[in-house]
Structures are given as C-alpha cells and as structure tokens.
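All protein chains of the complex are present and in place, except for one that has been dropped.
As written, the chains take the letters A and B, and residue 1 is the first residue of each chain.
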Amino acid sequence: MERTPKALIVLTWLTSAVFVVALYLVLIWAPQEAIMGDVQRVFYFHVAAGWVGALAFLVTAIAGGIYLARGEQRWDRIAVASVEIGIIFTFINIVTGSIWARPIWNTWWTWDPRLVTATIMLLIYIAYIMLRQGIEDPDRRARFGAVYGIVGFISVPLTFLSIRIFRTIHPIVVGSSDPTAAGAFNMTADMRVAFFFSLFTFTLIYITLLWHRLRLQQLMEKIEERKLTALSS
Amino acid sequence: MMFQVGPADTLNYMIAGYTVILGTIGLYIVNIILRFRSLRQDEALLDEIEAEQA
Partner (left out) sequence: MPPTTDVVNQKPESKAGGSLRAYLRSIAAIVWKDLAAEFRSRELIGAMLVFAALVILIFNFALELDIRTREAVTSGVLWVTFAFAGTLGLNRSMAIEKDRGCLDGLLLAPVDRTAIYFGKAIGNLFFMLIVEAIILPMYSVLYNVNLFQPGLIFVILLGSIGYTAVGTLLASMAVQARTRDMLLPILLFPVLIPLLLAAVKASNGFLMGFEMAEIMPWINLMIAYDVIFIAVAFMVFDFVVEE
C-alpha cells in the first residue's frame, strides 16, 4: 500500500476543522428555539446525517450500475465503501430522530413514513452487506451487490410513497407551511446558516470517509489476492 | 407544549443526541483504523512468507 496521498491528509484535517466549526455553529452560535429548547439543536445534524445516508445509497446504486455496464472493479469498491458509510449515517439519523421525538412527540417511536422508510432502508443495506458476505467469488459478489444495490434503492421511494398514504405527523421544516405537523418551526436566518453549514460539513465528512474507506477496500482486495496466491503456491 | 412560557428544558436530550452522533462517527473511524492495522499486519506476514519462499 502506498503512503497516504497528500490531498487526502489535507482533506482530513480540513474536514475536522470544518466539523469543529459546525459544532460551534449548531451548539452555541445558533439561537435557542423558542418552544422546543435545546433539543431542537439535534435537528441540524439529524437532517444532515439523513442526507448523507440517502446520498451514500444513491452513490451505491449508480456505482453498481456503472460496474454492471463496464465491469471495472473500482466502481464496485465505491459501491461497498459507500454502503457502509450510508448505514452509519442512516443509523445516526434514526437514533437522533428518536431522541428528538421523545420530548417533542412524547414517544420514542411513531410509525411515520420517514421513520419507517429510513428503518427499512437501513435493513435493506444491512441485507446488502450480508449478501456480499455470503459469496466467496469476488466477481460474483460484485455483480450481486450491484444488482441488489439497484433493486433496493428503487424500492425506497415506493416504500415511502406507500407509507405516505397514511397521514404523517413528521414536520417538514424545509419547504413546507403545514402548521399542524407537531414540532414544526420556522428557521430564523441564523438557524438557516447553521443548517446549511451542517449539510455542507456532513457532505465533506462523507467524501473524506469514502476516500479512506476506498483505500481500505483496495488494501483488503490486494491482501485477499495475495493470500490466495500464497495458499495455492 | 402550547401553554408553556419560554423554551422547554430539553438540554439532556440534546446531549444524548450529540453523544450518539459523535460516538457513532468516532466508533466508525476507530473501526476503519483497526481494520487498516490488521491488514497491514497481514501484509507484513505475507511479505515474510514470500521472502522465505524466494
């Protein structure tokens, strides 16, 4: 394995710095929400984590499609790396949402479309990992991963739609004016800055983690190959 | 919630939320580092074996 590229080191430090700034913005700089109090501050990273989760799974589906079309291994590497990060952030998204819901909706869990869809999405990608673990042949593993990544990703909006037909109580903070959703609030200008900065920060974290994870995957594949040749010789 | 004056005291929930966020990301980073380390050990081992065979 070659040394860590300079660009990646710089990116990692930059991301860390940006993350600290984002923490400052959401925890201290942004004003306290007038009704919900401090727990509303969870919202910034909650939405950002959800965004990264969805982005990661989209990347997996696209990388899988390109892999099937071209058969180049690097696209499969991107797909796996992205799934793992997506699982981590979707998990954060669900748990923080639940923590927020406890004081605001007075329950840890409701069967709201977004909650359920996020959870099913998480299960789909855990299944994706299990599918890959069950297959030894690397080429087949990559193909099956790509197929399931695409099938799973397509089913997510349908799942959301199907549960959406029930009434939702999840607040839509961005681009909605439904005042009846419990826990809805209007963002002040400062809040909006913190919100968009969080989105930016998490996207940056995603890219940095993806890069590191890709290098890990490369090393894993190299070692796997060398082990096989060592065993066969 | 409708009748209260001033913001609710939900600081504990906020702390719990950020603990989960920082904890999960931190654990994942540690996990990646550990995997790197064990792979590098494997790599060193493979180097040794190959050197012996040569």
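The rule is short, and it goes like this: a contact is a pair of C-beta atoms (placed from the backbone, for glycine too) under 8 Å apart; a residue touches a chain by one contact, two chains touch by 3 or more.
Note that this is a predicted model, so its numbers are computed, not measured.
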Practice item. Please identify which of the visible chains the hidden chain touches across the whole complex. Key: A
Revision key, fill the gap. Missing-chain contact, candidates A:Val18, A:Ile150, A:Leu199 or A:Leu219, resolves to A:Ile150
Review point. For the full complex, which residue in A:Ile35, A:Ile66 or A:Leu131 touches the chain that was left out?
Key: A:Leu131
**Study point:** Option touching the unshown chain, where A:Thr12, A:Thr159, A:Thr203 or A:Gln218 are the choices
**Key:** A:Thr159
Point to revise | Absent chain, residues of chain A that touch it | key: 68, 120, 123-124, 127, 130-131, 133-136, 140, 143-144, 146-148, 150-152, 154-155, 158-159, 161-163, 165
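Note that only the chains that are shown with their structure count from here on.
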Check your understanding: Which positions of chain B touch chain A when the two form their complex?
Key -> 1, 4, 6-11, 13-14, 16-18, 20-21, 24-25, 28-29, 32, 35-36, 39-40, 42-43, 46, 49-50, 53
Point to revise | Touching residues (chain side chain A, partner chain B) in the complex | key: 1, 27, 32-42, 45-46, 49, 85, 88, 91-92, 95-96, 99-100, 102-104, 205, 209, 212-213, 216, 219-220, 223, 226-227, 230, 233
